[in-house]
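Chains shown are a subset, placed as in the full complex.
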Amino acid sequence: MIRYGLIENLSEVLKKAETLLEALPYLQRFAGSKVVVKVGGEILASPELTENFARSVILLRSTGIKVVVCHGGGPQISAMMSKSGIKPKFINGQRVTCKTTLEVLMTTMLGHIAPYLTSKINQILPCAISISGTSSNMITAQPKATELGYVGVVDSIKVGPILQLLNSGYLPIITPLGIDTAGNFYNINGDSCAAALAKGLNAEKLILLSNIEGIYENYPDKKTLISEIDLASLLKLKTKGSFSEGMIPKIESVCDALLNGVSSAHILDGREPYSLLLEIFTASGVGTMIFP
Amino acid sequence: MIRYGLIENLSEVLKKAETLLEALPYLQRFAGSKVVVKVGGEILASPELTENFARSVILLRSTGIKVVVCHGGGPQISAMMSKSGIKPKFINGQRVTCKTTLEVLMTTMLGHIAPYLTSKINQILPCAISISGTSSNMITAQPKATELGYVGVVDSIKVGPILQLLNSGYLPIITPLGIDTAGNFYNINGDSCAAALAKGLNAEKLILLSNIEGIYENYPDKKTLISEIDLASLLKLKTKGSFSEGMIPKIESVCDALLNGVSSAHILDGREPYSLLLEIFTASGVGTMIFP
C-alpha cells in the first residue's frame, strides 16, 4: 500500500498547530488537577448539546484533567411531573419538594438523566460511572426550609469514593441528592452540590454550564456581559442588586467555592458548542470567569 | 461508676459461645473471598425483610467477606406499570420489554429500589454504593429474542469498577442493566446477572435469595426439599422435567456459575429472616446448596 500526498492547504494546517500550541500552557497548568463541571438540565435536553458536552469532557480527561460531572434536570422533572398530573411549585426559584415530587425527581434523575448522560460519554470512551450523592452517605443533608419540604442543603461531604474512581481513571457523574441520618432523601440544588464537590475535592476549577451567556452587569445589555471578575467586585454587584433571582444561586455557589480554596469558577453558555474547551484551553475564553 | 453483676443464665451464655465457635471454620474459610448475593424484588417489597437483609450483608462484610449485591424488582415494576396504565406481558416468565416498559423499569430500579436498598444498608454502616450495570459499559448485552424487545443477555462483563470499590471497603449494589455498542439499554434477568458477576469476579459463592424455600424434587412435597445436591444430579432432575418454569432460570444461572469456577451456589428463602447468615455461618444451613 502506498499513498502519495502533499499538504495542500498549508496555512490551514499551520493554524491547527498554533491552536494546539496555544493549548500548551493550559495543558501544563491543569494536568492532574481536578475540575468539577455542573451541566444543566436544559443542555441535557438537547441530544446534540449532550453529544458536544460528552466529547468535551472526554477531551478534558484525555489531557490529564480529573473531571467530575454533576448534572441537573429541572425541565425533565417538570415535564415528568405534569405527565403525572402534578403541578410544579417554586418558592424563590426553589422547587417545593413534597414526598411525591421527590419520588418523581429521584426516578427522573437517577433512572433517566444520569444513565443516558453516562452512556453518551461511554460511547466515546467507557469511563463514566454514575453515582447518587446518597451512595455510601457521601452527601449528607438537612432540610433548607420547612415550606420547601425535601429540599436539602449540604451538611457534609465525603469524597472518598469519588477520589477512588478518579484515581483509577473513571469519570464520576454525580446526581445531586443528599441523605440524613434518618434515611430521608433530599433534593439538592445542582450548582451548590457542584460547589460542595469542588470544595471537598480541592478542585482547581468549578464550571457551571447552563443556558446563559455568563454574568451580565445589566441584563440583557450585551455590552455588560462580564468576561473576568474578582470575587470582591462580584459581591459588590450582588449587594447592589444587579442579579436576577435565577442567577443568585449560581453566584452563591461560585462564592462558596472560591472562598474555600477553588482557584477559579466559570459560568459558561452550554448552548455554545465547545464553550467548555475554549474556556479551558484557549486564551480567548467564553463566558464569565471569577477568581478569588 | 461501679456496676456489680453475676452471669445469671450461664447455660444460655454458653450456647452463645458455642454458636460463635460454630461459625469459626466458616469465618476462616470465607475471609477475603467474594460472595455475590441476588436479592429478589419480593424480599425488598417488605421493609422488615429488607432491614434483615441489610443487617445480614453488613455482618458478612464485617467478617471479611467481600459482598456484592445484585437486586431485582419485579413486583415493583409491575405495580409502577399498572399505575401508568401499562399491562405487563410475559413470555416464558420473561417480561416483554418495549421502550415504555424499559423506561418504567429503569426509573423504578435505578430511581427507587437501588437507592432505597442502598440507604437501608448505609444506615447500619455507610459503605454501600449503587451502580448501574451500564456504568462504564460494565455489562454489555445483546437482545435475547426479537419478541422480548429490550430483554438482554450478558455479552461481556468488566468487573474493574466493582473490584476497585470492593478493595476499598465499599459494598457495591448492582442494578441488572446492560448496554450495547449503539447505546441501547437492556433489561437483564437478575439471577443471570448475578451469575455473570460471580463468574467475572471469581466469587466463592453465588446466593439467590427469593420467596421460595429452595429446590424441591417434587414440588410442593416438603419432604422432597433438597438440602444439598451436586451439579450432575441437578442436571439429571432438570432433564427429567422436575422443575417449574419459574425455577428454571435460577437453575440455569446456578449451572452457569458452577461450570465457571464458582465453588458453590445457594438458593435460599429470603422470607426466613437471617437465612443468609445461617447458610453461611452454621452447619445446619437452610435452603438448597449446589456444588460442582
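First chain written, first letter: the chains are A and B, and each begins at residue 1.
The working rule: contacts are C-beta pairs under 8 Å (C-beta built on N, C-alpha and C of every residue); 3 or more make two chains touch, one makes a residue touch a chain.
Values in this document were obtained by computation on a predicted structure and should not be read as measured data.
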Copy number across the full structure, from 2 displayed chains: 6
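In this text, only the chains that are shown with their structure count from here on.
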Intercentroid distance (Cα basis), chain B paired with chain A, Å: 36
Partner chain A, residues of chain B touching it in the complex: 103, 106-112, 114-115, 118-120, 122-123, 126-132, 134-137, 158, 160-161, 164-165, 168, 170, 177, 179, 181, 183, 185
